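With one protein chain removed, the remaining protein chains of the complex are shown where they sit.
In order of appearance the chains are A and B, and numbering begins at 1 in each one.
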């Protein structure tokens, strides 16, 4: 039985298969590949884009989705073995995951960082608990550590623009925001671009390092795919000659490190037309959305010739139905 | 591409087409006219009746609905061009509307008055933003200014009772409530009745005028359809000989004018059996629901021979599937 809670589940080879089918299916009629198939979607954190795109995947494919929005803290799951459950966690994942597995054919889970620090986020206990105790294929709709569907949509967008992503120079650049954000999206762009063979450049101010385990995994994937990963604190140098500029706000390296306000301390890191002018002449701009205009990214970029942000969001649909197919056909 | 965010989108001619088909389809088997069609429903304000009736439209027609309940303020959209988005509005309608358009075949939006006053409500920025930036047909499930589906259901109910609405004397009367309510429903009853050729009488206490732009539009529609619009502060005189009595609570003319409590200052405006006795002998009573019994409308009216409120609610289903058909066949 396959799962897809992180890129390690499909790797370089699965990525190729999923993107190839997604691109092919985008050109044709909707295949009815999900008749009599139910996807159970469990949201510990709210979602609109992810929810709408997965519901569309199931409806277009002839299947259906059951959406369980458990909200922040409304339904807290216990994941620790042997716990005496006398606190606010009313159900153990040892019951929740197998029970839901009896009603549906696949489980999709969204759960964000719990605020326990970077090490705990990286261990991703809720997502890994579902993976362990579910008896149907389980996929991530974003967790504390990764957002694999977003990474797939990002690379599909690069692939449909440039044909190939082998050796493609791409920059993941940190962007300012009004508050610290989780690292799942930048992690997944980095990992997926590395697995797709890109020359990945990561630019961020001091103190905003991605987690070591993610960087190591990205380098290992790049080694397999013929790509590379480099880090810099110089945004302009990173973008120089890049054919993809990917901007994203994320929080400081450690929760005990830089404070919440520090994300506003680098307003010059905004993605601007001036920055895009340094990129390759055919460069495209991507962002996972939602985006705070004129804080993270200037209007001139989003409304300019570079922007692929709406296509990128559409591609969530295409990669997700290909991923669901990959999960089911094992 | 057609939209239906207000009566101006279909006008006198479209109204006739939509009602005629709704009445015909009510008599027969459910047509499977929505196979492979997805309706995206975006609720900025909660709904039960509207949501249930639209989901039923899609299910009965063979299609499906995706419901996005964004709640009050949970997901605030920016609509101003050039805004620096450093406040509580986390996404611009320039991204939200085109992205959702990539997942669905039609978009339906509900958004209430924002409390910025009658002029702002009348400009209806969120609904008009979706209309502008969506790339699929967009329809209103009630906005600050209009509730076109309710108006259609109201006139369908009059039409199925009396055969024709040409020259039909109908009264829209203000009713008391425990708090001020939006004007979208009375606006839409007035506009749709005028477009259907009714002799529309509007009765309300001083200070509860509907917006000038709505009254002007109603008069223009009446001029086209052969109907008429008159205003009065005398409820009994208005109802005299009316064949439809439509009661609805709404708030004062301007938010800076009369206070919240003033809606309770006219308890004698309750719709009562005594009032109904002044109407025509075959008069029917309508209300959009929910209704506060014995505050807005007396039990004797709702449980009496005049009431068509449940049929009127059922007709939401019938006019909505006809409206969806109208949107898709353009």
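Convention: a residue touches a chain if its C-beta (ideal position, glycine included) is under 8 Å from a C-beta of that chain, and two chains touch if they have at least 3 such contacts.
The structure displayed is predicted, hence computed values, not measured ones.
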Residue in contact with the excluded chain [from A:83, A:223 or A:237]: A:83
For chain B, residues in touch with the removed chain: 30, 46, 48-49, 51-53, 55-56, 59-60, 64, 178, 289-295, 299, 302-303, 309-310, 313-314, 317
Residues from chain A at the interface with the omitted partner, ascending: 36, 38, 40, 64, 66, 68, 70, 74-75, 78, 82-86, 90-92, 94-96, 98-100, 102-104
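The rule is short, and it goes like this: only the chains that are shown with their structure count from here on.
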Centroid spacing, where centroids are CA-atom means, of chain A and chain B in whole angstrom: 40
